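Showing just some of the chains, left in place.
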């Protein structure tokens, strides 16, 4: 890739650390601690708040809004809609993680409702989650993508066109697509799939980048590179998923411009 | 013990890793991350879902259902009953963790309600929790078993007879009982009691084994051996409860057939 593009992507990290934007999460209870810590480690400030009485006021303070349906309830979806509409009115970008879409109709329908009633900047999921939202046959086992017959790049292109937003599909190779551009990221490590919530952490990372970069495609791309590189660095020190999880936060906190320039493995298609 | 029995127990692990069953949890918020990660580390796929609108559909996809009342609410109990009835109708086994039974009447009564309205495959708790469900005097301080005058083996036998299910009582020595069989497991390490949620992790581990082994007594026994052996392996590397928690997940992920054969310390009574 062009060295200039690599430098541009790597330079976004410094902007997060300089601005320390607030990233408002309405998210799942399973990995709420990890997503808060990864947001803090990359240089932004996380806040988790879901009460109907405060989400509009809280999101107004934020640089980005993260919506993650991993442990959704009907009331939580109402909070997401309230916060999301306020975010849209204020021009605050939203990233949506449709965790488990395709596994139950409740998840699929609510993810579609959020996509329909809100203007989403980035949709981030695995291939079967995103595929289920555009009717691509696939197998979601719980919140894990098991298989799809359709290549992720095709699913991402179709979803991007259908929903009119940037779509990031993560997996062994990540794909980031908007209406005109497509990139693939080959950074990462199998241990990322061995812990719960690494996808959710990627989504929070996208939230942090969205807060400082107006181009959602660039923000998503830089975020996935950051997670991937951090995963590679952490894996060297890890003895398994438990120690990997600790080293992953260390690696995110110590990410540098040089590391991101040198280690990024991105193909522009 | 017979080498053949040891091999039979140790061989179940491979079945989890081959099948990758989905284990549906309706569980407490304190250790939701650890229970998801331990399920993933042993080779199964965790999903946490508690909305009334989706629990029946989600559990239908699962190989086992884990119910844990550690942070119960009235609505969560309704979700457990909905999911549990569907699980019973589909022949999907249920493991129940009556966290804090005996501490408040709300916990005791709801644990008894679940045992009465659902067909539970395995009941897993500490001595005072299980004792409180059959009227044995004991002291539960919050969610910790402080003391009981009655030996755990007697409590387990009586509870198994009373509820007609496998009962697993964990402690310095674990006891696993069904109508006809009793075994004691001497694996484990004191550091398991130094972190919150090691009991809950054992329950999730039982869920993973139940998903692939139709005999609940064998499944519970194999699960407690696995947790105990992993605890021993992790303790060697740990400097205290915080690092132990990380190494415990590493140890679960690296459990092997050979390890489980060689290290298991089980007495059949």
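Each chain gets a letter, A and B, in the order it is written, and its residues are counted from 1.
We take it that a residue touches a chain if its C-beta (ideal position, glycine included) is under 8 Å from a C-beta of that chain, and two chains touch if they have at least 3 such contacts.
All figures in this text were calculated on a predicted structure; none of them were measured in a lab.
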item: Number of copies constituting the complete assembly, 2 shown; value: 3
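Methods note: only the chains that are shown with their structure count from here on.
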item: Where chain A and chain B are represented by their mean Cα positions, the distance between them in whole Å; value: 33
item: Chain B - residues contacting chain A, complex; value: 20, 22, 24, 29, 32-33, 36-37, 40-41, 45-51, 53-54, 57-58, 61-62, 237, 245-251, 253-254
item: For the chain A and chain B complex, residues of the former touching the latter; value: 28-31, 33-34, 70-74, 100, 103-107, 141-144, 194-197, 238-243, 245-246
